[in-house]
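For this view, one protein chain was removed and the others were kept in their places.
Chains: A and B, in written order; residue numbering restarts at 1 for each.
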Amino acid sequence: MNRIEIKNLTKYYGKTLALDDVSLALEAGKIYGVLGRNGAGKTTLLNLLTDKISPSSGAVHVDGKPVAGNDEVLGKIYYMMEKNLFPPAMRVQECFRWTQVFYPGFEMPYALELARKFGLNTRKKVKELSTGYLSIFKAICALSSNASILLFDEPVLGLDANHRHLLYRELLERFSQTGSTMLISTHLIEEVSSVLEETIVLKAGKVILFQNVEELLASAYMVYGEATNVDRFLDSRKGMGEESMGKFKSAIVLQRLAEKDIQELSELDLESGKVELQKLFIALTNG
Amino acid sequence: MHTARKVCRYMVSETKVAMGFYYLFLFGVVALFSILHYTKIATLDNVGGFGISSAIFLFVTGLTSFRSPFFFLQANGISRFMQFKGTLLAFGGLALFVAIVDLGSKYLLRLFLPYQTVYMLIYQSDSFLGELAWKVGWFFLTIVLGWFLSLLIYRCNKTTRILLGLSPVFLLTLMLVVHNATGGKATAAFVDFFLWSMGVPTQNGFLGLASFAVLSGLGIGGSFLLLRKAPIKS
Partner (left out) sequence: MHIDVKSEQPLFLQVARAIEDDILKRSFEEEEQVMSTTEISVRFQINPATAAKGVNLLVQEGILYKKRGVGMFVSPGAREKVLEKRREEFSQGFFRKMLQEAKKLGISKQELVKMIEGSDGQ
C-alpha cells in the first residue's frame, strides 16, 4: 500500500549529527511538507529515504520492505533532488526517454504537455537550462514518472511567481489523478502550506512536529495589543515568537482558542487572530 | 534482474559515439596504410597491433564509465549494486564486441596487408578460438582497470589523489633500488614470472587468459568495495 515506515533513523557525517533518531510513519496518498531551516536535516532525510546515503543506524521500509539496496522498492519512488545529476550534454527530450526506461510507467505525452505549459524547450541541453528551468525540468520528470511516491527537494527553486503557481496547480492536478504520496521539502512555506495535508518540521536533526496542517493552525492563535497586557495574558499561558513594536506586542499561543480566552482577551483589550504557518514555523525553529 | 539490463543499455549507448569515432579513425589509418603499401610509397614488412589501440580505447572507456553514469543512475533511483551489475554486463558485451571486430578485421586486413596481431606475435599461434578468448579477456581487463582507476580517483580525497598520482614515480624508484640491490636478479625473476603468467614460454594463450581473469577479478572486487559506499559528490 506504499506506506513509509521510518524507524530510529540516525545519520552522522563524521562527528556531526545530521539526523537524530527520527521515527515516522507516513500513510500513502497524502501530501506531506518537510519543513526546516537550512541544515535541519531535510535533504539528509530525503536522501536516506531513497538509499542515496546509508543510515548510521535505523532503517526505512516501504510496505515492510527495506529501501536499502532494493531496486524493486526504489522503482516505486521518484526523487527530485535539489542537486542536478543529469548529464550536462543530454537534451531534455533524451532525459525524458531515459526516465521512461527506468520508470516504465512514465507518461511521455503528459511530460511533453507539461513542458509546453511551462515553456520548456525539450530540445535544450541540460547545461543550457537556467536554475528555474532546471527545477521545472526535474519536477516534470517526477510528475510524469508515475511513481507511487514522489519526493520533491526544493521544487520551486529559481521559479518566478507564475511558474510557482503553475507548478503547485499541476502538482495538485496530478495528485488528484494518481493519488501518489508526495513529500515536498521547501523554504517557501507560506505558498505551500495550503497545498499540504500534513507537515513534518525538523529542527537540528529531530522531528519537533508531525501534524495535520489544518489541525495545527486551528490549535494556535496570535495575540496582539499593548505589551504589558499581552504579558499579563501570557502569564498563565505558553507564548512564543514574541515580537515587539514599540508599545505593542504580538505573540503566538499554542492552544485552541477557548471561550475563557476570548473573554480575557476582551478584558485586556487585546486582539486575537489566525497564525500563519510560516510565523508558527519560525517561532518553533528559532533558538 | 531486468534493471541490470536497463543499466547495461544505458552504459552501452553512452559509448556508442566514442566508439564510432574510434573506428572511423581506425578505418582512416588502415586506409592510409593500405594506400602506402599498394602504391609502394613505403614498404611495410609487418603491420600490427591495432589490438593495442583498442585496449587503450577500452581503458579510456572504463575511465569515463563511472562518474557521469553514477550521477544519472542515482537520479533515476538505481541502486549502486544494480549499477555495478549493469556496468559489468556492458563491459562484457563491449569486450566481446571489440574482440570480434578486431579478430574479424585481422582476416580482412590480411587480404591486402601483411598484418599480424599481438596474439600471433606472442604465442606464434593462429588459433581462432584461442585468440578470441584471449582478446576478450585482455579487453575486459583493460576496461575494468580503467573503471577501477576512475572509482579510486573518485573516492580519494585530495591528498590521497596526489599520492596516487605520484605512485608511479615511487614504484619506479622502488624497482630501481631493488634492481640495484639484487644485482638485477629480482628484476629478472619478476620478468620471468610475468612472462610465465602470460603463458609465453609455454606458448599457452589460456594461461594468459587465466591471469587476465584473476586480475579482472581483483579489479571487479576492488571496484565493488569502492562503489558500494560511494557518496554523491559535487
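Just so it is clear, contacts are C-beta pairs under 8 Å (C-beta built on N, C-alpha and C of every residue); 3 or more make two chains touch, one makes a residue touch a chain.
Note that the structure is a prediction, hence the values are computed from the model and not measured.
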| item | value |
| --- | --- |
| Which displayed chains the unshown chain touches | A |
| Contact partner of the left-out chain, one of A:Glu82, A:Glu107 or A:Glu197 | A:Glu197 |
| Selected residue (touches chain absent from view) among A:Leu172, A:Ala204 or A:Leu268 | A:Leu172 |
| Of A:Leu217, A:Leu254 or A:Ile282, the residue in touch with the unshown chain | A:Leu217 |
| On chain A, residues whose C-beta touches the chain left out of the figure | 30-31, 165, 168-169, 172-173, 175-176, 190, 193-197, 213-214, 217-218, 273-274, 276 |
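Note that only the chains that are shown with their structure count from here on.
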| item | value |
| --- | --- |
| Rounded Å distance, chain A centre to chain B centre (Cα mean) | 47 |
| Complex contact set, residues of chain B against chain A | 1, 3, 6, 9-10, 68, 71-72, 74-82, 229, 231-232, 234 |
| Residues of chain A defined as touching chain B within the complex | 50-54, 69-71, 74-75, 77-79, 81, 83, 85-87, 98-99, 101-103, 147 |
